[in-house]
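Just below is one structure, and these are the notes that go with it.
In this view, the complex is presented without one of its protein chains, the others remaining in place.
After this line comes chain A, so read on.
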Amino acid sequence: PMAAPAAGPPPVLRIVAECGRSRARAGELRLPHGTVPCPVFMPVGTRGTAKGLTAAQLAALGCRICLGNTFHLGTRPGPELVRRSGGLHGFMDWPHNLLTDSGGFQMVSLLELSEVSEEGVLFQPPHGGDPVLLSPERAMEIQNALGADIVMQLDDVVSSTTTGPRLEEAMLRSVRWLDRCVAAHARPQQQRLFAIVQGGTEPELRLRCLRAMTQRAVSGFAIGGLSGGEAKARFWRAVKLCTEHLPRDKPRYLMGVGYATDLVVCVALGCDMFDCVFPTRTARFGSALVPWGSLQLKNQKFAKDFRPIDADCGCPTCQRHSRAYLHALLRCNTAALHLLTLHNVAYQMKLMGSIRDSILRQRFPEFVREFMAAMYGGRGGPPAWAREALESVGITLG
């Protein structure tokens, strides 16, 4: 057992309401750059930009926390330059909160040549230069320079379909790396460190990881190593196992989850924070998110559809433009991509707002049923995994 941790920064999570049936919670994240209502979806800004949106536009949509990516920013333009720009906040001119991940995931998913050892991850920078070692200490150093409000430990990342000894090795190493990150973290008062629970979809490994990590003095816990290619049935069980064993009073951040259905189910399972490239990426492919699925606006069938994407949306895009116009604009002006990004981020914000609101008003189960009816009504009902997951926390669908 660890020694009692020294007095850390104030708690991040304040719970305002809990669902009487499921594990859903509604609350606030208290962070250095302001309060963030949760459950919350965090748009991904990767390289210091919320893609084609200005910081002002993103804030106007109600976003109060978004992601920056340590790997990308760490290679270009590099942490020193970002520090000299006033940290990532100054660099982006973003007045609200930021979360940076450690870079581990990108390295494994993006690089041909990356080698993991106890020291860290050795990788070949994609734009030339000598091999670089990303150690837990270096990951903290970079994140300290970037200055995000929430920073993530460096974890030993393996694909979510990995099994066998490598999975266990990665989980145990992630615990050891957590300790090194805690020790190396130079700005605990200004930046909140989160652990990342690993173990793939093996319940026994997950449990061991949870038991170990919950003994460490961190501000919050991410559920990592999921939302890859694993089966949904295993996915939700792993999420639920985590929320069962994570402390109630600290935020649970489920990494890489952003499809609407997944968000709703995982809130029911007890998660508070989410991030995903999906809504912003799919916008750049001409796809608009709606409560009943998505509209592929490049499709010819929208050429004469003079309705807005969603008459109930209220975002700047839906207030002004029709599907037909967006279809035409997509051919010749990047402004179309930005209009769709605006809409999709607004959609996500609105969804989370509705979720939170329903929890506060003690009608989250009804909300879930309405959501599922709108999304799957004409299509044979919600997927089996979603049904099972919701059942397991007391929400039955019609």
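Going forward, a residue touches a chain if its C-beta (ideal position, glycine included) is under 8 Å from a C-beta of that chain, and two chains touch if they have at least 3 such contacts; residues count from 1.
The criterion applied here is as follows: contacts and distances are computed from a predicted model.
Per the UniProt record, the absent chain's protein name among "A-type voltage-gated potassium channel KCND1", "Hemoglobin beta embryonic-2", "Queuine tRNA-ribosyltransferase accessory subunit 2" or "Aspartate aminotransferase" is "Queuine tRNA-ribosyltransferase accessory subunit 2".
Annotation: of A:Leu178, A:Cys276, A:Leu337 or A:Met375, A:Leu337 touches the absent chain (contact as defined above). Only one of A:Leu53, A:Val182 or A:Leu226 touches the absent chain when the whole complex is considered: A:Leu53.
Listed for chain A, the residues touching the missing chain in the whole complex are 47-57, 60, 72, 76-77, 81, 84-85, 91-93, 284, 303-304, 306, 316-317, 320-322, 324-325, 328-329, 331-339, 342.
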